[in-house]
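With one protein chain withheld, the remaining protein chains of the complex are depicted in position.
Naming follows writing order (A and B), and every chain is counted from residue 1.
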Amino acid sequence: MSASLVRAAGWFAVAVVFAVGGFVLPEFYVTLLNYIGLYSLVALGLVLLTGASGITSFGQAAFVGIGAYTTAVLSTHAGLSPWLGLAAGLGITLIVSVILGLLTLRLSGHYLPLGTICWSVSLYYIFGNIQAFGGQTGMMGIPPIELFGLTFDTGRRMYFLIWIFTLAALLVSDNVLHSRAGRAMRALKNNAQTAENFGVNGGAMRLWVFVYAALLAGLSGWLYAHLLRFVNPSPFGIAMSIEYLFMAVVGGAGHVWGAVLGSAVITILREFLQDAMPGILGRTGNFEIIFFGALIILLLQINRDRGFGALFDLYKRRPPSPSDHGLPAVARRSGDQPLLSVRGVSRRFGGLVAVDNVSFDVARGRIVALIGPNGAGKSTLFNLVTGLLALDAGEVWSNGSRIDRLRPHQIVGRGLARSYQHVVLVQSASVLENVMFGAYHRTRRGPLAAGLGIGGEEEHLTVTEAERQIRRVGLEKWMNEPAGNLALGQQRLVEIARALCAGPELLLLDEPAAGLRHAEKAELATLLRELRASGTSVLLVEHDMRFVMGVADEIVVLNFGCKLAHGSPTEIRRDPRVLEAYLGGSVK
Amino acid sequence: MLLTQDGLVNGAIYALLALALILVFTVTRIIFVPQGEFVTYGALTLALLQQGIVPATVLLLLAAGVMAAALELWSGLRSPHRRRSVTLAMLYTGYPALLSYSLYYHIGAPANVAAQVLVTLAIIVPLGPILYRVVFQPMANASVLVLLIAAVALHLVLMGGGLLAFGPEGGRTSPLIQANFDVGVMTVTGQSLATLAASMLLIAVLFLAFRHTLRGKALRATAVNSVGARLVGVSPETAGAICFTLAALVGAVSGILISSITTIYFDTGLLIALKGFIGAIMGALGSYPLGALGALVVGQIEAFSSFWWSAFKEAILFASILPILLWLSITHPATGDEE
Partner (left out) sequence: MRRLFRTLGIVTAFLGLAAAPLAAQAQIKIGIVISMTGPAATLGLPQKNAIALMPKTMGGKTVEYITLDDASDPTNARRLVERLVTEDKVDLLMGPTISPSALAVIEVAGRSKTPIITFAAARSIILPMDDIRRWTYKTTINDDVFAAATVEHMKGKGAKSVGVIGFNDAYGESWASAFDAAAKAAGLNIVAAEKYNKNDTSVTAQVLKVVAARPDAVLVIGAGTPGVLPQATLRQRGYTGPIYQTTGVTTNDFLRVGGKDVEGAIIATGPLIVAHQLPDSNPAKKAAVEFADAYNKQYGEGSISAFPGFAWDGMLLAQAAIPMALQKAQPGTPQFRQALNDALENGKNVVTTSGLVSMSPESHVGFTPESLIFIQVKDNRWTYLPK
């Protein structure tokens, strides 16, 4: 409780500082802050897009344009209230961004920026060639915003309006980033496949962020139109879109205040360069452009897309406090159907047959090990089962229903959770946060609710659940460490805790014991046996034969994509074909 | 017919650029927005040479070269390949220095057209690998997104540099080939034929070189799998440098070809490059023949939409990417395997 109180106090203090600033600052600072506020809104959307979700848009200025032009046309030509203009502008932005998002977001990441570049060039010429919009020359005489009889007709008055909206947007975005949805975005950026495996519908989530960013841009456009009371196409072109992106990058695409920092740095720097550069170099030219471009390249080389945002790492938002009980247990489906039934599954890569007509079952409460030499197709099989790869032939069933046609994010709902051969954790996020992400599909809170601060109880339950799983794998000491600081073996345990957090009936573990010390392996074995006792099955790929022979109830041996043998550890140990495959019995 | 011809000439240029873009993207994962700047640099450098002025792009090359050398030494002196970096650094600074020295103090701007073209290429083409060394090599392992942002930033730097070197006004060059041919009712200018022929030739040469030379095979290997390519002895750095050399060559040649047909400005590059991109996207950023074909289509759309509805030409052209994206999103859904 106290954590959120501190936070509320912090935001209140910031709001007070801005309010006081609005009264005492000289006119010119108010003007500058107005633009910084407008730019921050747009850059904020890009922080969520680029920094959190790993996609980007070069079309944000066009959304600003939609917001500005809609209100300009409605309030000037039709004489409607600017507030109606806001509603209409956001409505149009919503529709356009949904259409564009649907078109490009299913493609791999680089089509979105290209698509947005093209559409914003297109829109620029449309704005400029419609006479009702004032053409290239622009429209003037846009009426000021009025509210409760108060007219926002000066820069100083607009300052209050702009910063009320900007601070609200910052608060909402910060809430989103520190919620279930925020964890999903970071997971998506880190590795889309992993995110899908834990139930994130990547396309839908990206679409949400894209639309949210577009709406913030539209809002900025509305404020812009009523601040300048003039619009023409030039501030909505591709050059401005690029500048918005630069603001997000300079500020550090990962923290909401980065948007404000970036907008402020670029705005003030430009003001400064305008005065200083001709003095230094004795002639005018596009020095700002060269300077900004070089600055961006340098920042990217040093710090990738985190910009100056590294500064904000000093401030870490504390995780929500745990509640007295965890998430409600996932309802176990009864029945005697096997939890996993692989039936005649094949997969080819070009001419190479990676998995060839493999069949086996994993029954309830069993630990099944999948072994075989490198390249035998074990990890491919995992990917086929969890929906990351499509089957060429065969079927996969779970608990009596077919799952090989499902999208990856739907499979976790059938009780399957996994870990990875190459550890996939958000390295900069804490162990706790990584494990909390595992509970994604067991929780419901959408980004909108999170943004508005509704339904926060779920977060507390999730923390409790995650802490329980972290204790289970024995990492409670490192709970708040960034995951990247842990040893590789420990990171594998974090992956197991994350998978457990999804409440699975079947746990798929890809080389969980690699990198663990002897004692840790023993603890892991104990954990797996506990899970078995509680009715959870485990399918594991492992090279450590001693470990496998110690825990597994059954062993499936793959060789060159084919199933070589299937049986109890004792049977496998005696199987001559297996011994041959392992070059003369290193199994001993 | 005339429209088709006009569209074909522009389309051929876009096709060249589309090829360069696909090449750079497949090998280095960079969406190379500044490709258009090579075109404007090529065109305007030639235009200045024809006016008898030694273009300031030489100095730009020198400045970039010095930066590349500094970076090379900085990273190289701490690595085992010390000798190699020193050689490279000397190349990075020595060549531009020699070139600018001889241009400014000895040769001046050559009077002969062929020599002018050669000098232009000698200035612009080395910019490719040098820029790769300075900007992209230090972050070769970054995500596509970060590389794209860097590419856009580089585009701005080059555009600003272009304004410095060439000023705000445009440049045109006299046609390399003066002859006009009358075919039926229409006049075909020699230059547009030459443009077509030269682009075809360059496309063919690139294609053959890719298929049949060792270097070409190495590049293709890098495009498929950079780790694998490194194992068989092709360093991604070398591959990147070669790519950028080719990209700069293609850009400069396009610029030289187009500069007598139209006026080029310091900020023309982006739009030309974007049109090349639309072509490349039609080829899903991977297929060379489809990309080239797409670029030709772009040229046609441009010609016909300027005829029928010139005010909305760009709007139509750039909106035409939407159906393409729709088609791509149905046929090539993301597998999510980018990093």
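Assume contacts are C-beta pairs under 8 Å (C-beta built on N, C-alpha and C of every residue); 3 or more make two chains touch, one makes a residue touch a chain.
In this text the structure is predicted, and so the values were computed from the model without any measurement.
A.B. asks: Of the chains that are displayed, which are in contact with the missing one across the whole complex?
C.D. replies: So, spelled out: the chain left out of view touches A, B.
A.B. asks: Using the definition of touch stated at the top, determine which of B:37, B:72 or B:314 touches the missing chain.
C.D. replies: For the chain that is not drawn, the touching residue is B:314.
A.B. asks: Which listed residue, B:132, B:210, B:265 or B:288, touches the chain dropped from view?
C.D. replies: Of all options in B:132, B:210, B:265 or B:288, contact with the hidden chain holds for B:265.
A.B. asks: Among A:228, A:265, A:297 or A:486, which residue is in touch with the absent chain?
C.D. replies: Only one listed residue reaches the unshown chain, and that is A:228.
A.B. asks: What residues on chain B make contact with the chain left out of this view?
C.D. replies: 2-3, 6, 9-10, 13, 51, 163, 167-172, 174, 187, 189, 258, 261-263, 265, 267-268, 271-272, 302-304, 306-307, 310-311, 313-314
A.B. asks: So which bits of chain A touch the chain we can't see?
C.D. replies: On the chain A side, contact with the omitted chain comes from 22-24, 26-28, 31-32, 35, 125, 128-129, 135-138, 140, 148-150, 155-157, 224, 228-230, 232, 234-235, 240, 271, 274, 284-286, 288-289.
We adopt the following convention: only the chains that are shown with their structure count from here on.
A.B. asks: Per the centroid of Cα atoms for each chain, what is the distance between chain A and chain B, given in Å?
C.D. replies: 35
A.B. asks: Can you list the chain B residues touching chain A in their complex?
C.D. replies: Residues 31, 135, 138-139, 142-146, 148-150, 152-157, 159-161, 163-164, 270-271, 274, 277-278, 281, 285, 311-319, 321-322, 325-326, 328-329, 332-339.
A.B. asks: Sort out for me which residues of chain A touch chain B in the complex.
C.D. replies: Where chain A meets chain B, its residues are 50, 54-56, 58, 102-104, 106-111, 113-115, 117-119, 121-126, 129, 191-193, 196, 202, 238, 242, 245-246, 249, 285-290, 292-294, 296-297, 300-301, 304-305.
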